[in-house]
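Since the structure comes first, as structure tokens, the remarks are kept for the end.
Yeah, one chain of the complex is gone here, protein chain that is, but the others are all in their spots.
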Amino acid sequence: MKRFIGFIKKEFYHIFRDRRSLFILFGMPIAQILLFGFAITNEINNVDIAILDNSKDSTTEEIINKIGASKYFSIKQVITREVDIASVFEKGHVKAVLNFEKDFSKKLIKDHKATIQIITDATDPNTANTITNYVNAILQQYQKELNKDINVAYQIIPQTRMVYNPELKSVYMFVPGVMTIILLLVSAMMTSISITREKELGTMEILLVSPLKPFQVIIGKVIPYIFLSIINAIVIVMLSIFIFNMPIQGSLLLLGLESVLFIITSLALGILISTISATQQTAMMISLMGLMLPVILLSGFIFPISSMPMPLQIISHIIPAKWFIIILKAIMLKGVGLEFIWKETLILLGMTVFFMALSVKKYKIRLE
Amino acid sequence: MLPIIFILPLLQLVILSNAATFEVKNIKFGYIDNDRSSTSRALIEKFNASTYFNVLTDYPTQNKASAAMLRGEVDVVMEIPQHFSRNLQTEQHNTLGIIINAIDGAAAGVENVYITQIVKSFNKSIRTDLSQISDAQIQPITIETIPLFWYNETLNYKTFMVPGILVLLVTMITLFLSGMNIVREKEIGTLEQINVTPIKKSQFIIGKLFPFWVIGMALLSIGLIISKLVFDVPMVGSLLLLYLYTSIYILVVLGIGLFISNFTDTQQQAMFIAWFFVVIFILMSGLFTPIESMPRWAQLITEFNPIKYYVEVMRMVMLKGSDLMDILPQLIKTLVYAVVMNGLAVWSYKKTT
Partner (left out) sequence: MSKSKVIQVEGLTKMFGDFAAVNSITFEVEKGEIFGFLGANGAGKTTAIKMLIGISHPTSGKATVAGFDVYTQTEDIKKNIGYMSQKFALYDDLTVKENIIFFGGIYGLPRKIIKEKSDALIKELGLENVTNQLVGSLPLGWKQKLSFSVSLIHDPKIVFLDEPTGGVDPITRRQFWEMIYKAANQGTTVFVTTHYMDEAEYCDRVSIMVNGKIEALDTPKKLKEQFQAESMNDVFLELARG
């Protein structure tokens, strides 16, 4: 045990001697969470749209005002001919054109029905889709107001309750994701680099020849990083609470424990990477190239997993970040206890054990 | 190392391009049917028939449904009240409880629109079924919307994502390799040896970076072939123009890499910094989330994001067929960026040695 403590002490020397890395290690996650917490949103805001109003009557005017007044859209241009639509898209930043049919009000009164075309520049299909949905939502609201006084026969009125995030803030969606990505990448990178660094410098051999057992060497190298990551996690959670007003509905203790578990999972992944790479360069390329995009894209951080093609949904199961994001959202926003997230917790635990076991196996193979 | 440089990125291109969609579908839908009448069943059937909803479970009580939502098993719960069918006939209207998991606010909004549309169409169908008199006066007003998706009618997000993800991969590989390269020589000690040779610094730097430039271009080429073969992404514009832009763009990235390399002592520091910038570049490139929705100060930051320009150019040239004049602003900005970054890099290299 004494040997082991001496070993950990040495790791701390390494970390604190390299002030630049230390600064980066703590400074960057803070900068990133601040930046992304504010900047990343899948809402739309102030999207430039153009109007083609073939009726120019009171109803269309009212609708246009409604749309223009929303924070989602700003009306950049009013055009008069349908042939102009193409040039509007090609030239400017206009993402959508609303085309009101002729005699809009009249048709609404006579046929109780009138039509608006929502033409979007679908080169960015995601934004096009979102714009269409937002316009639809505004129009639905407007219809409800129009129909308010009419007592229609046989009508079902849905009363919708948005739970866990009633104001539909996208910060709630993204802060857990940003936190996950930062913790995962920093932890995995740090361990894989610090272990391969000893390999590259030749000190690993000396350690292996010493009576320290290989797993003691590895654990000893990892423990200081657990502390660093925990500090990182605490800072990130504090920022989430105080800067982004993220609620912590559930138990802070549970949140802490789950975070520690996820940090250990990430460190175990880092260990695994270090056992299969001989140089720091390889380790870094694997941790960065191999982890960054899959974690961003397949974890449910930005894109909903349930909308992905089936094979990808299956692949997403092996991304540890996915499970931690579920856990984070559940504790922070839903306020649930372990009884609701034991499955995800077990999966992370299983992954950790798997990474560790595989590392031990690979380690043995390396020593032949 | 070679598999990491080529196979890993290309594999990701093929797999991950499928992931990046904001479409909301396969919504996990559950219901509590307190009425169990033919009307309530017909309503549920409406949801079942919709391609957006996966009708999953029939929950006996609201508590069960809430618990399921807490467990994440269901995203939308509809509660059909008791005497739903009877009330509809006697009182001619009725309410329906809908609970939506709104953690993903944008998706929740979309789900709400879908639900409203389905209920509306259900209203219409029961009216024709139940009411004998079709009195036009009490018909509710409907504003019908017809969505038209120009340039990409089927909302194929892959043609949109493939070029973007290719951009990310080319950038990441070239940045990481160049960022690590010189600092690696510093750490191992070979840099001193090079500094005592008569080679000029500019020659040395070009010699160091040229292989990465070639790797970047090769990655682009293979990536383009894959985009065509696997995803059938159109190549509307000029391939030559794309290569011209890319050749300048990679210089920007290499300049940044070199700059980082010069200002760090260890590979570890270099990689942390490179990672920091790559994550910012990626998430603020407008590829995954729209730039227009960011706050103004964040939009200003994106002006300094080379990936943003490359993504724009890639899409404009490949998908819209833009020509040299169209991409001129991006081209000039990138060129300036390249000159500044490489100038800084060479300058800092002189300073550190």
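Each chain gets a letter, A and B, in the order it is written, and its residues are counted from 1.
Just so we're on the same page, a residue touches a chain if its C-beta (ideal position, glycine included) is under 8 Å from a C-beta of that chain, and two chains touch if they have at least 3 such contacts.
Here the structure is a predicted model, which means the values were calculated and not measured.
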Partners of the unshown chain among those that are drawn: A
Option touching the unshown chain, where A:F7, A:Y225 or A:F262 are the choices: A:F7
Chain not shown: contacting residue from A:L208, A:I276, A:L338 or A:L358: A:L208
Touching residues on chain A - with respect to the absent chain: 2-3, 5-7, 9-10, 13-14, 17-18, 201-203, 205-213, 367-368
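In the analysis below, only the chains that are shown with their structure count from here on.
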Mean-CA-position distance for chain B and chain A (Å): 11
Touching residues on chain A, where the partner in the complex is chain B: 18, 20-21, 24-25, 28, 31-32, 35-36, 38-48, 63, 85, 89-90, 93, 95, 108, 112-130, 132-137, 139-140, 142-143, 146-147, 150-170, 172-173, 181, 185, 189, 193-194, 197, 280-282, 284-286, 288-290, 292-294, 296-298, 302-304, 306-309, 311-312, 315, 326, 329-330, 333-334, 336, 340-341
Contact set on chain B toward chain A in their complex: 1, 4-5, 8-9, 12, 15-16, 18-28, 43, 67, 69-72, 75, 88, 92-110, 112-113, 115-117, 119, 122-123, 126-127, 130-131, 136, 138-153, 155-157, 160, 165, 168-169, 172-173, 176-177, 180, 184, 264-269, 271-276, 278-280, 282-284, 288-290, 292-295, 298, 301, 315, 319-320
